[in-house]
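Below is one structure, written out as structure tokens, with a few remarks after it.
Of the protein chains in this complex, one is absent; all others appear in place.
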Amino acid sequence: MIYFNSDYVEGAHPEILKRLIETNACQTVGYGEDEFCENARNLIKKECGRQDIDVHFLVGGTQANTTVIASCLKPYQAALSAKTGHINVHETGAIEATGHKVIGLESGSDGKLSHKAVEDFYNAHWNDVTHEHQPQPKLVYVSDSTENGAVYKKSELKALSEVCRKCGLYLFLDGARLGYAMASPENDLTLADLCELCDVFYIGGTKVGALFGEAVVIINPELKADFRYNIKQRGGMLAKGRLLGIQFETLFTDKLYFKIADHAVKLAFKIADALKEKGVKFLSEPESNQIFPIFSNDIIKKIEEKYLVSFWEKVDEANSAIRICTSFMTKEENADAIIKDILALI
Amino acid sequence: MIYFNSDYVEGAHPEILKRLIETNACQTVGYGEDEFCENARNLIKKECGRQDIDVHFLVGGTQANTTVIASCLKPYQAALSAKTGHINVHETGAIEATGHKVIGLESGSDGKLSHKAVEDFYNAHWNDVTHEHQPQPKLVYVSDSTENGAVYKKSELKALSEVCRKCGLYLFLDGARLGYAMASPENDLTLADLCELCDVFYIGGTKVGALFGEAVVIINPELKADFRYNIKQRGGMLAKGRLLGIQFETLFTDKLYFKIADHAVKLAFKIADALKEKGVKFLSEPESNQIFPIFSNDIIKKIEEKYLVSFWEKVDEANSAIRICTSFMTKEENADAIIKDILALI
Amino acid sequence: MIYFNSDYVEGAHPEILKRLIETNACQTVGYGEDEFCENARNLIKKECGRQDIDVHFLVGGTQANTTVIASCLKPYQAALSAKTGHINVHETGAIEATGHKVIGLESGSDGKLSHKAVEDFYNAHWNDVTHEHQPQPKLVYVSDSTENGAVYKKSELKALSEVCRKCGLYLFLDGARLGYAMASPENDLTLADLCELCDVFYIGGTKVGALFGEAVVIINPELKADFRYNIKQRGGMLAKGRLLGIQFETLFTDKLYFKIADHAVKLAFKIADALKEKGVKFLSEPESNQIFPIFSNDIIKKIEEKYLVSFWEKVDEANSAIRICTSFMTKEENADAIIKDILALI
Partner (left out) sequence: MIYFNSDYVEGAHPEILKRLIETNACQTVGYGEDEFCENARNLIKKECGRQDIDVHFLVGGTQANTTVIASCLKPYQAALSAKTGHINVHETGAIEATGHKVIGLESGSDGKLSHKAVEDFYNAHWNDVTHEHQPQPKLVYVSDSTENGAVYKKSELKALSEVCRKCGLYLFLDGARLGYAMASPENDLTLADLCELCDVFYIGGTKVGALFGEAVVIINPELKADFRYNIKQRGGMLAKGRLLGIQFETLFTDKLYFKIADHAVKLAFKIADALKEKGVKFLSEPESNQIFPIFSNDIIKKIEEKYLVSFWEKVDEANSAIRICTSFMTKEENADAIIKDILALI
């Protein structure tokens, strides 16, 4: 069985394991205050072209989302998200468990949240005489790439950012798949842009080369104070924090992070292009390492005999979309194999 | 500088890194449902001599404590802990952040909670006519070894367990340092005993050989249902769950976990015995890998020139206790060095 | 200005004030353990035709919803509600503040939740392989009458109840306007029916004759234990609990509660019928004390010169629906006046 069901089916980039072995006997202090973390923070600041940002390392995405969002909001404030946003549908109510409502706004099939949806909701809230009886919108959550594989254009994120600043909302970008977003031919955003446009975002390692780890970048000074207390309280302060430092150090040396993301996106497009050429339709236009081709249910069953893919959604009685996901470790031969096998089926 | 300040200053046991490399390219499903986790669960069940237990892997201790305790309690229920218990003093209110009061009970300088303290508190609660105006005690938290390096005798844990069953309280044992507790000459408990006496406990990996990881063992059937929802909600469900499986598989093959804990405790006793022989007093009797010798403040300053140790507490104006902590990776030569250097100072 | 904007614009039924004065100097114990509360509980049990239920008195609706729902759910469990349900839109995230997601399901313009919507959601949850990554549905929340003035038919509530029992979901009915629901010509439910069909519900006093107060009725034995701890923890245990006892005693003597609700609904229908006769359309069919006529925006402006009504929603560019709400204290002369004035406008 070959796995295309997600981007965390393998371990880490071999360079990371090599560094873990090299540094294994080094003695360091714990909790992210070691020299590996310090170096990794500096490398990320350099890549962002900014020294006035705070960088913190967390283990996983739900933890990062929860810790960041809970640190930003007063008890009666809520986060706005696309309906399909990860915090709204796939984190077992982790945000609500910290006391905050996630308000799901309508979005297109690409899973992108528009600045208009945010502004309309904001205005509706404050124009409603009963607004004190409703959670107050205070933070906007977007994922890049989205849960549906789309990437934000710079103009889109800029429009969101402007609305947020006008309305006093924080803009938080979940970059669990940021590497793959930035490797997309559609992408025109840089880390420096994110620092300019967002209040806080994170660079996902788990899905892009690391064993685990997300690097939270805080730009807005209001959100910086005491962030480590939040990390500890939410169970995210890794005793051997160096493990996160070593991994991000490796990923941000010689642009490894971007190179390996490129690899994944290239293979995804290779598969997508081959299928398109034969007339296969997609649920949404392929933009990054997740693609959503539509097949008849019979063909899906046959694909699943040899490949693990994710069922995504029913299109009609006879046809459904699946998700095919490549990663930094996907072998080209496996991409070629699935192309060949699918083409033989259709 | 040589580090004796804690038991997580190095990486992992080399065998674990070897296995991570061997398995790195394997493709598995995520979230702990892979074959490595399954195998690790079976090895732990075997070591416990029980098949009717649930085993879950979490990343760290605060996360394990929070997830377990929040899963056991109704909103108005509280956890009882020794005042010095980790959840009461060193987790930034993580338990309270899930809505529950931690009630700190008096304990000896060893940090052990007595069955009498628990029973007295329980009776006082229910005999008080205003008990509905107080959080209801429902869970007893103990650490083995304790934050002060002491280990529970089987008779002590049995007495606690009996009180808990009589009173309808859950008994939860934090085993972040369980390996070192079991390597203590004072220890007469086995994993099978813990399964008999506790409702839930965990086997600490982070401090005993792993890069990270705690294996939660749930014995009480009431506490088993839907535990994975709790893990996900608290941000503890590792995408590449296999990393936890691989580590515990390794630790529970050929009793590696116990062997490496032995190594640490032996070195701690080597240091303790050498100091005792020269008349050094200890804050409490050395029992495991953490020892608490008392020195004059001048001597402590000199020790700190070459060694990183933890300041523990002031004994009087001129003297203080420090903590010296060994680990599964402490080199015998470093233990010998600190002995020699301290003896030269006193 | 005459107020038709809500059903809590006046004080209490005069009989209640009379009783407060008569009992003012009596000395009683606090926190709802006095003889007035005991008597009120017995009167409600009698009206329900059941002795095996628990009755608790709370001050207000948001407090009742929060206390009940938080007492029913484990941390990872969620409440299902119609999208328009009060807990989903008008309680400032009070349920989320206790850690639980409210999942808003589609409903008709009447605000009623269908058994099919519940069953479909339940099945979708458990059929999804990633269900552990989503909050687990455990409680169904309905309001009778709904926020849109509709009342549940017995057959509808029975169907909901059957789905809930089949699926292991609790059925909780918010009866903030239960008196007005039961006074509706559409109603065929009794308190005994609610005891049969729900796990927990409450009888609203604030909007139906009392100064304040909601009587929570717990039928399901699982939900009874320690409920008073929940009340105290959520800030709902009134020191002078007798005030709630005295009010519900009065309301449930000689069926006062039902008689005064009748009065309000009769006047609402008087207004509705007069408007209908002249061709006024309604957003939804009038069923209880809240009616939602549609007028041109110009006419609404004129109505608002003399009457306080609630703007409800835009129907099109030129027309909107308003809410006209009667209460147990609405004067017939005021109902006549608004009829006359509106008829003169159209």
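The chains carry the letters A, B and C, assigned in the order they are written, with residues numbered from 1 in each.
Here, a residue touches a chain if its C-beta (ideal position, glycine included) is under 8 Å from a C-beta of that chain, and two chains touch if they have at least 3 such contacts.
Just so it is clear, the structure is predicted and the values come from calculations on it, not from any experiment.
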Residue of A:Lys232, A:His263 or A:Arg323 touching the missing chain in the full complex: A:Lys232
Using the touch definition from the top, which of C:Gln233, C:Thr250, C:Gln290 or C:Ser320 touches the missing chain? C:Gln233
Contact set of chain A toward the excluded chain (per top definition): 31, 70-71, 74-76, 98-99, 132-133, 135-136, 226, 228-230, 232-233, 237
Hey, which chain B residues sit against the chain that's not shown? 75-76, 78, 89-93, 96-102, 130, 132-135
Please identify, in ascending order, the residues of chain C that touch the omitted chain? 1-3, 5-6, 8-12, 14, 17, 20-21, 23-30, 59-63, 66-67, 91-94, 97-98, 206-207, 211-212, 229, 232-240, 242-243, 308, 329
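Please note the rule applied: only the chains that are shown with their structure count from here on.
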Can you name the chain that lies farthest from chain B, using the mean of each chain's Cα atoms as its centre? C
Distance between the CA centroids of chain B and chain C (whole Å) is 50
So, what's the distance in Å between the C-alpha centres of chain C and chain A? 42
Two or more other chains touching the same residue: where does that happen in chain A? 91-93, 97-98
